[in-house]
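Since the structure comes first, as structure tokens, the remarks are kept for the end.
Every protein chain except one is present and positioned as in the full complex.
Now for subunit A:
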Amino acid sequence: MSAASPAPADPAPSGSTPTGSTPTGPAPTVTPPVVQMTGISIAFPGVKALDDVGFRLFPGEVHALMGENGAGKSTLIKALTGVYAIDSGRIEVDGTDLRFDGPSQAQAAGISTVYQEVNLCANLTVAENVMLGHEVRRGPFIDWRATRRRAAEFLARLNLDVDPRSMLSSHTIAVQQLCAIARALVVDAKVLILDEPTSSLDNAEVAELFRVVRRLKDDGVAILFVSHFLDQIYEISDRVTVLRNGRFVGEHRIEDLPRRELIAAMIGRSGDALAGIEEKARSTITIHSERETPFLTAVGLGKNGSIQPFDVNLYAGEILGVAGLLGSGRTEMARLLSGADRPDTGDVHVQSSLTRLTSPLAALAHGIAYSTEDRKKEGIVGDLTVRENIALAMQARRGTWRRIPRRQLDDVVARYITALQINPPNPNALIRNLSGGNQQKVLLARWLATAPRLLILDEPTRGIDVGAKAEIQKLVTELAQDGMSVVFISSELEEVLRLSQRLVVMRDRRKVDDLVNADDVTTSTILETIAATVPQSGAHA
């Protein structure tokens, strides 16, 4: 187990110093903090996730928790919600020292969490989810009518107009998240933790979410907000706590901390270096002539109930950006191009020869690699090591019987761990113990190790921090310059525009545009294309 904390946390005389372990700045209000965490340390095998970290949260504030992947944000939240036991330190809620044995005590103490992946029951109705454990009872029975009415009241408080009897799974992620927040209202939460709530939401949905967040804040709820979108952080937060490598870096009022300084605090180097990477990415656009043979051509490729038939050409050395809302058919396109789904119609030609991509393995054999959108469900194999996760696709391509020689595998793994800066750099670590961004890097390594000619990346930068995002963007650019064909799918339009040479726009499961990313193409022109005929699913409230 970890060693004891080196020193008791003395209140430093100066404000929030970069080296201090405890937030000591002036309190934003006269009220005492609703959550005070001091000297929190948590260690996992091979990783010191939190090292003497302090954190405080006041009623009626939105507090952003910032840090790179692996900085300890998720771990801190899990300590606060009782998911992880802390090795040392103390957690006070409302002035009482709390020691959690599990999440239920944290909930009893008034702490509610809304995760990026909605942790509700998709197979229950909205009302059942919102009221779970708080159903209105009549004797030993549940009064379903009253329960639904109560649920409707809470939903109405959030301005959410959904039928409480509808299945949760029939709604968009955004509505599901708002249902999760409604649930927090039911349990009368004092502290609401929003862990990456916006990563799957479009702009209108984010605005709706923020309206709700402001309202809760006015009611005196303390809100802990985690997001990788700096714009959103600056829009909604009052204060910010920065972590780096499992340590406390500083606590600031948001207006005292310009963006560049925030990033510098997160990555521990000067902000200027980062600006270079971000700018450099809008790369040299080499437009491919019509005469050149594409690496892959799809003609009339489609699947019933999934995506309308589409044509697309993918060229070596080119990044094709796919823009469109969530559910517009971006992922469906990727799945057909990678053999993950079988098409009902259309043909695929790989290097001019007709090819049937009947399985992911068949696609892999043609040099097509597909990094999925859902890292957890379709990407990582959690209980296997980093080494095995990297080896998986390469080994699958070689077949079951010709095992990759251990030395060769170790070389490959070591190379990618260094090249992609996977942290911790331990090939024997279980991948589920890594942070999201590092898991994403391992998955990239898995695909790059197969030496693909076409790399399809579905949301490769979702939910990962600025530094890792820039690294991945840079890597993608370099891969294309080295002659790889890349399909880049992202909800972040800016990112798609910055990286790609050509763009495909999707709307309502249909390819609606295919254009060269020239200088006159901007986010607003793309948005216009996406919104040309407003899809019915645009607004939910």
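Methods note: a residue touches a chain if its C-beta (ideal position, glycine included) is under 8 Å from a C-beta of that chain, and two chains touch if they have at least 3 such contacts; residues count from 1.
Keep in mind that, in the parts below, contacts and distances are computed from a predicted model.
Q: If you had to name the missing chain as UniProt does, which of "ChsH2 rubredoxin-like zinc ribbon domain-containing protein", "Transcription initiation protein", "Pyruvate:ferredoxin-oxoacid:ferredoxin oxidoreductase, alpha subunit" or "Sugar ABC transporter permease" would it be?
A: Its record in UniProt gives the absent chain the protein name "Sugar ABC transporter permease".
Q: Looking at A:D218, A:D383 or A:D519, which residue reaches the missing chain?
A: Of the listed residues, the one touching the omitted chain is A:D383.
Q: One chain is left out of this view; which of A:G110, A:P360, A:P427 or A:P460 touches it in the full complex?
A: Checking each option in A:G110, A:P360, A:P427 or A:P460, the one touching the absent chain turns out to be A:P360.
Q: Which of these touches the unseen chain: A:A393, A:L448, A:I489 or A:V505?
A: Checking the options A:A393, A:L448, A:I489 or A:V505, the one contacting the hidden chain is A:A393.
Q: Take the complete complex as the reference. Which residues in subunit A touch the chain that isn't displayed?
A: Interface with the chain not displayed, on the subunit A side: 1-5, 43-48, 85, 87-88, 99, 101, 245-246, 338, 340, 359-361, 364, 370, 372, 377-384, 388, 391-393, 395-404, 423-424, 446.
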